[in-house]
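The complex is shown incomplete by one protein chain, all other protein chains being positioned as in the whole.
So, chain A:
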Amino acid sequence: MTPQKSERKPSATGSVKTAMTMTEKIFSRASEKSQLSPGENVWVNVDVLMTHDVCGPGSIGIFKKEFGNDAKVWDREKVVIIPDHYIFTSDERANRNVDIIREFSHEQGIKYFYDIKDLSNFKANPDYKGVCHVALAQEGHCRPGEVLLGTDSHTCTAGAFGQFATGIGNTDAGFVLGTGKALLKVPPTLRFVLDGEMPDYLLAKDLILQIIGEISVSGATYKAMEFVGTTVESLTMEERMTLCNMVVEAGGKNGIVPADATTFKYLEDKTSVPYEPVYSDDQARFLAEYRIDVSKLEPLVAKPHSPDNRATARECKDVKIDRVYIGSCTGGKTEDFLAAAKVLLASGEKVKVPTFLVPATQKVWMDIYTLPVPGAGGKTCSQIFEAAGCDTPASPSCGACLGGPKDTYARINEPQVCVSTTNRNFPGRMGHKDGQIYLASPYTAAASALTGFVTDPRDFLH
């Protein structure tokens, strides 16, 4: 099936009375209304509902309670269930929760359930993916113009595909399971125009840390964040995912990037479902527009204990660290590990602090072991990591990004200082309440691992 990329209905083009943003257009299509304005509450048809092992059991509990024990989900092909949070743990309740979502998936005939049974060896589970937001993209569930809801705040990651994607709670998810609909408010849009050539020491993580630092952790509450400009156009899909992933750290309802040739290329071998991208009209109303000259930015970190506590990596060069963590939906994708490997390779040195690597998905894990790192003479990430003295890449999952059960790999169990490619650094986020987390790009994380201090990657990349 060929994606219907160019055939646009009136609501998707400018041929309506009032111009709309792309988020408004997605709401318009999903609610079957030709015109919408920010602030309106509408029932939208949901294209994909995602849940996982942490919120799935509660959502299923509400679904059964409200619709009956024998009730069927509204569409067994539109529900995606992904065990990813607490997998490699001996915690009995965590294991039970995976059993609950498995039983439900079988009972309902859920088409996309990415199961894991053998916890001792993730590779023995061919269906197992790992971190839901990265798996959703890799498995072709992120499609332009659609509505994706998930029981996880970082569901907004999928906005990278020009999809409306946002996080919901168990009760709303229980409702969607039964009806395929959700009552949503049309958000106003903040537009971020990122122009200029991206310096080779920056990554999308630096861009979003810059923006969150600018507008604060509540600067986009209830709002859509649309990313455009020549810099955004030059970003890969994984980098666009990083950008959209952290809009929730600014309070945003969704992040969104217009679909383009990069998007279509990525989707080519991943979905046969026809999709219909939408684009903001020239005259669309934006609540505010921010212009950023990316060429002038520097590698950044978010200092403890807030994602908007922005500083340049150089300003923190005297901060001694105890460990480095590379992983999660934000910073555990294939390109994130390639970036870290690039810095380690450039230095040729060994890491000075324990460096934990948690690939987001099984595919990312495979890439680490098979893809040659550009300019490394055929060496893979895994070879470079091993030579640099990093910990062996762990089984793919959400890992210690959110602490999790006490026996979670790389969890911070002491009041240590960690440079992490993850998304949040509130007190206790990675385990210990007095742990200090510096959020950073994979470049900055790898550079910091090499020195044992928060370090600007330019120290190694130039």
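Following the convention adopted for this analysis, a residue touches a chain if its C-beta (ideal position, glycine included) is under 8 Å from a C-beta of that chain, and two chains touch if they have at least 3 such contacts; residues count from 1.
To be clear about the criterion, contacts and distances are computed from a predicted model.
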{"item": "Listed names \"Eukaryotic translation initiation factor 3 subunit I\", \"Cytochrome b-c1 complex subunit Rieske, mitochondrial\", \"Origin recognition complex subunit 2\" or \"3-isopropylmalate dehydratase\", matching UniProt entry of the absent chain", "value": "\"3-isopropylmalate dehydratase\""}
{"item": "Touching the absent chain when the full complex is considered, from A:162, A:277 or A:403", "value": "A:403"}
{"item": "From A:24, A:47, A:146 or A:172, residue that would touch the chain that is not displayed", "value": "A:172"}
{"item": "Residues in chain A touching the chain absent from view", "value": "39, 41, 43, 54-55, 57-58, 60-62, 65-66, 85-86, 91, 93-94, 97, 100, 151-153, 155, 167-172, 174-175, 178-179, 181, 183, 185, 217-218, 221-222, 248, 251, 253, 306, 402-406, 424, 426-429, 431, 433-434"}
